[in-house]
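This part shows subunit A:
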Amino acid sequence: MTRHIHIVKVHHLSLSFPTKKNPNPKPVLDDVDFGIRDGEILGLIGNSGSGKTMTSLAIAGLLPENAEITGGSIKFAGNDLLALDPKERRAMLGRDIGMIFQEPSTALDPLMTVGKQLEEILTAHKDPSMTSEMRQKTITDMLELVGFTNAVEILGRYPHQLSGGQRQRVLIAGAALLKPRLLICDEPTSSLDTVTTVSILELLKDLCHKLHMTILFISHDLSAVRGFCDRVMVMKDGKIVDKDVASEILTNPKNSYTAELLTNARLDTRILGLEPATVDYSTSPVLTAKGITAGYGRSLFERVKKKAEKKDTNILHDVSLDVYPNEILGLIGGSGSGKTTLIRTLLGLLPHEGSVKIKSSSIGAIFQDPVSCLNPSHNIKWHMSEALRASGKAAKGTDTMARITAVLEECGLSAEFLSRRPDELSGGQRQRIAIAMCLIQKPALIIADEPFSSLDASSSAELLKLMTDINREHHTAFLLITHNIHIVRQICPRLIVMHDGRICEEGTTTDVLNNPKSESTAALLEAERQIHGI
Partner candidate 1 sequence: MHQSVKKSLVFASVLALGTTAIAGCTKKADVNNNAVVGITQEPGIFDPHTVVAAGDEEIIFNVYEGLMKFDYEGNLNPCLATDVEISADASVYTFTIREGVKFHDGSDFDANDVVYSLKRAAGLLETQDGTALVSELDSITDVQVTSDGRVEVTLEAGNSELLSFFTVGIIPEGYDNCQKAPVGTGPFKFESYTPGQSVILIKNDNYWQKGLPYLDKVTFKVCADMDAGLTELANGSIDIFPYLSKDRADQLDPAKYNIESNGSNMVQIFALNNAVEPLNDVRVRQAINYAINRKDIISVTMDGAGVELATAMSPAMGSYYDTSLDGSFDQDIEKAKALMAEAGYENGFDITCTVPSSYLIHVNTAVELASELKAIGINMEIKQVDWATWLESVYAGRQYETTVIALTSSYAPYDVVGRYASTSDGNFINYSNPEVDELLKKIPLTADESERTELYHQVLAVLTEDACSAYIQDPTTITAVSTRLEGYHVYPMYVQDMSQVKLVEN
Partner candidate 2 sequence: MEQKKTKNRSPEASIFYTAGLIFLGIVVAAFIISLFWTPYSPDATDAASKLMAPCLEHPFGTDNFGRDVLSRVMSASKYTLLISGAGVGIALILGTITGVLAGYYGGIIDRGIMLFGNSIMCFPGILLALVAVAVFGPSVGNVIWALGLVFAPTFARVCRVGTMEIKELDYITHARIMGVKPLRIMALHVFPNLTSQLLPATVIGLANMTLFESGMSYLGLGVQPPDASFGKMLSDAQAYIRVAPWLVIFPALMLVFYILGLYFISEGLRVGLTKGGKR
C-alpha cells in the first residue's frame, strides 16, 4: 500500500442548485480540481459567494439538500466519498474529518454543558470498550491540549459562560477529539479580535503538528493567512483561479485577481496626500475629561444588588483625557478595553463619575455601522434638516436648503441625494451623510468610532480624505477610534491606548508605536503585526 501524498483529492467537481423553474442554473462550483497534501495547512481564499464554503461542505458531506453534484468526484484517503451511503458518510464525520465554523457564539447548543456536548461525540462514534471515566479523561486531556488550564471546571459550564475565544477552543477540542486526519476550518477567526485570532491560529498550528492533522483553512481575507498556511488557493465564481506556495502568493502575486485581493486588504497603499491640520497644544482643549468612572446597570435596584454581591460593575476606571482644537486624536485598544463605553460617556449617554467639559456646545459622532447610522424611514433631506433643526441654527426656507446642499457637496454628495432613502445608498455614502449631519451642526469635535471597519478599501480611503479635509478647513477636532495602525500612523499626531478600562499609554504616535511601554500595548501591536503584516 502506497502512502497517499494527497489525503483529499477533489476531481473536476461541479455543483449547482437546480430548481423546477431553472433546471440548469449557473454552477456554484465549476470544475474544481485540487488535492490536499497529508500534513499541510492549505488556505482557501475567496470573497463571499466564491464557492469556498460549498467546496468544504462537499468534502464533509454536509451539502444542503437541494444541492446537486453534476460532475467529478472526491476521494478521501483513496475512498470515493460520493459513492458511500449516507450512514458511512456520517460515521466519517468527527472521526476522520473534523470541522469548525465561523461563529463560535452560536455553534454550541446553549442548553447543554460543554462536557455533555463533547461526550456526545464520543458516544456517537461508539467504542464499547470506553467507560465513562475514560471518556471524561479523553475530554479533559483534549481541553488541556487546546489550552484550558481549568479543564474540569470548563466541563460543567454552559456556552454562554464562556468568552468567544474560549468557545472557539471548545469547538476545536470537539473537532479534534477523535483525532481526525483532516480538519476543515471555515473562517474560524473572522468574528474574533486580533489578539484572540493570533492565539487561535497558533493553537491550530500546534495541533496540526501534535496530532498529525491536515488543515483546510478557509478565509475571505488573504492577508489573514500570512505566516499560517503552507499553500494558498484563490477561488472566484466557483473556480480556482490561483494556487501557489503561501509566501509566493503574498509577496508576489502573479494572478491579477489575487493582486487585487491583496491590495484591498492593505489600506495603507492607497493613503496618499493626507494633510491633517497642525495642532497647537498650548490652546485650551475642546474636550477635557477628568477621572471618569462609569459602567452599565446603574439603576438603584441593580446597584444595591451588585453592592451586596461585592461586584465591581465599572467598565471605566479613572480615565482622563484632553482633546485639543484641530487635533485628530487616535484611540486604540483590544476588544473589551472600554473604548465604546468611554465614547458613550463622553457623548453624555451614560451616567458617570468624574467630569467631562466640552468647549463648544455641540459634539458630533459617527459610528461603526453604516447601516444603522441612518433612519430607514426617512430620506436624506429629512435627516439633514432634522440635524439643522436640532442644532438650533435653523433658518427659513431656501436658506436652509442652500445650507444643506452646500454641506452635502462639501462631503462629496450632490443635491440629488436629498430625496434618496438610506437603503438606496452604499456604505461609504451613508457614512458621509453621517459626517454631513455632524458638519451642519458645526461641532468643535467629532468622535469617530471605527468608521472604516465595515467599508471596503476605496470607500475607507475616501472617507479618510474627507475627514482630514474637514479637519483642515473647519478646524474640527476628531477623536478617532480604530484598530488600523496604518491609519493612526498617518493622520494622528497623538495616540491613546486603552486596556481594561484604563488608559495604559498616551503620547505621540511615533513614540507609542515604536517604543511601547506597557505590555498590553506591545501585545496589541504584535498581534496586528502578525495578522496585518505591519
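The working rule: a residue touches a chain if its C-beta (ideal position, glycine included) is under 8 Å from a C-beta of that chain, and two chains touch if they have at least 3 such contacts; residues count from 1.
Candidate selection criterion: all candidates are chains of the complex that A comes from, given by their letters.
None of these values were measured; they are calculated from a predicted model.
Q: With reference to the defined contact criterion, which of 1 or 2 touches subunit A in this complex?
A: Answer for subunit A: candidate 2.
Q: Given the complex with candidate 2, which residues does subunit A contribute to the contact?
A: Listed in rising order, the residues of subunit A that touch candidate 2 are 17, 299, 347-349, 362-365, 367-369, 372-378, 386-387, 390-392, 423, 434, 437, 441.
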